[in-house]
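So, chain A:
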Amino acid sequence: MATETLKLDELIARGYEHGFYTPVEVDTVPSGLNEAVIRLISAKKQEPEFMLEWRLKAFRHWLGMTEPAWSTVRYPAIDYQAISYYAAPKSRAGGPRSLEEVDPELLRTYEKLGVPLEEREILAGVAVDAVFDSISVATTFKDKLAELGIIFCSFSEAVREHPDLVRQYLGSVVPHTDNFFAALNSAVFSDGSFCYIPPGVRCPMELSTYFRINARNTGQFERTLIVADRGAYVSYLEGCTAPMRDEHQLHAAVVELVALEGAQIRYATVQNWYPGDKEGKGGIYNFVTKRGDCREANSHISWTQVETGSAITWKYPSVILQGDNAVGEFHSVALTNNYQQADTGTKMIHLGRNTRSTIVSKGIAAGHGKNVYRGLVRVGKSAAGARNYTRCDSLLLGDKCAAHTFPYIEVKNPSGRVEHEASTSRIGEDQLFYCQSRGLSAEDAVSMIVNGFCREVFKELPMEFAVEAQKLLGVSLEGSVG
Partner candidate 1 sequence: MNAPVHHAVEYYLGEFSRLAPALPGQHLPWLRRAREAAMERFARLGFPGRRDEEWKYTPLAAIEKPHFALVPSAPGSVAAEQVEGFALAGTHLLVFVNGRFEPGLSRPEKLPAGATVVSLREALEGDAGELAARLGRVPENVTPFAALNQAFMTDGAYLRLAPGTKLLKPIQLLFLASQPNLAIQPRILVLAEEGSAATLIEHHAAIGDIGYFTNGVTEIVACPGAAIEHHKLQQESRRAFHVAAVVAEQDRDSRLASTSFALGAALARVDIAIGLQGEGAACTLDGLYVAVGRQHLDHHTRIDHLKPRCRSRELYKGILSGAARAVFNGKVIVHPDAQQSDAFQSNHNLLLSENAEVDTKPQLEIFADDVKCGHGATVGQLDEDQLFYLRSRGVDGGTARAVLTMAFARESVDRVGIPALQKRLDQLLPALLPRESEGQT
Partner candidate 2 sequence: MLEIRNLHVAVDGAPILKGIDLTVKPGEVHAIMGPNGSGKSTLAYILAGRDGYRVTEGEVRYGGRDLLALAAEERARAGVFLAFQYPVEIPGVANIYLLKVAINAARRHRGEPELDAMDILLRVRSKLKLMDMDESLLYRAVNESFSGGEKKRNEILQMAVLEPKLAILDEADSGLDIDALKAVARGINAQRDPGRAMILVTHYQRLLQLVVPDRVHVLAQGCIARSGGWELAAELERTGYGGITGREGGEEARP
């Protein structure tokens, strides 16, 4: 078989691979949210005044907002005062300057996760900005990137070292007033990645960030900002794994992408936060705002996501196509098993002339999983010649799961052309029988068929991610066959 399908029974025995806890001393701010906490976060991070002002503005706006209720996801009310909004490994005091300075316990954690930083540096040519809970602990390849004028660092560092860039672009795609979770993030965001590619530079390697949620009862509020200046190119990979927990945990990240004239940003995510156990206990709430802005002509932003984790996923990586001839893409695989819920999709907002967008969404629901595609394609009055093609397929495994499709299409320009297709089906018994009569087990057959179903999206992922995504799919489907 061509695909790297793992034996499912082997995977079942394994349980949640990344479920371990790293005993590191943690410097935590007491639970609760008020202006004093925000001032404390800002002070701990030694931020300039404008950052504090921005946080406070967002916080004051957030106080007047209500949590959105329009999605199909259901979860118990979140007590925002019970969350601690800042946690940093204590050993960081002073900040590690190199890998040698990093707490060895942390490095071992990454090794178990399959992110051996030192090896990756050599083997894969990937620069890793690893985020452990709330602050960045190690950044590699920085020097090499610096030679090209590329800035790739933690958000905190960017705020200190490149305040003008941060000030210019922060909140310019996702304003602090955007939505409930984005406003909350703007007020309390702890850290994240910052990336700037100067004009005409093609970033020579895939940039990558691994997120981890570790400390108990800690909300994680990442903020990522990527700016590709004129004619620049960057491919960015984001991967997430989290240790096993019983309490639900909130992850409310914001990612902003800005592509200037002729620039291209490819953003790929493999998300396998802890999904909760078979009874639906535990798991991450993944409420994320991701948006790209094709701000100038001929720019190009593509989102590729493989979402297999989290108890609840609520995210709509979107593209605002402002510049003429801009291109937006969204390729997604979302898998929900057991009691997972995913409400995900995209928005393509066509404003510039001859803008194009493509949406390919593959949803797989198993067990009691609920999988929702929710998307908006809007062709504004100014978007003459805009084109969109949407393909949205759902695969159902078992009779207790659910798959929903909610595409919104709004067209205000007659030369716009929008096509949307969707299908929902299950794995055919004849397909299964065919595979089994060729000697495959039912599990292998399902795994192979599911991988085939997702191929269109996987081919958008960088090689090593594609392999990992296939493995993840196998793990996530465990127990759903039979």
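By definition in this document, a residue touches a chain if its C-beta (ideal position, glycine included) is under 8 Å from a C-beta of that chain, and two chains touch if they have at least 3 such contacts; residues count from 1.
The set was built so that all candidates are chains of the complex that A comes from, given by their letters.
Note that the structure is a prediction, hence the values are computed from the model and not measured.
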item	value
Neighbour of chain A by the touch rule, complex-wide, chosen among 1 or 2	1
Chain A - residues contacting candidate 1, complex	70, 379, 394, 396-426
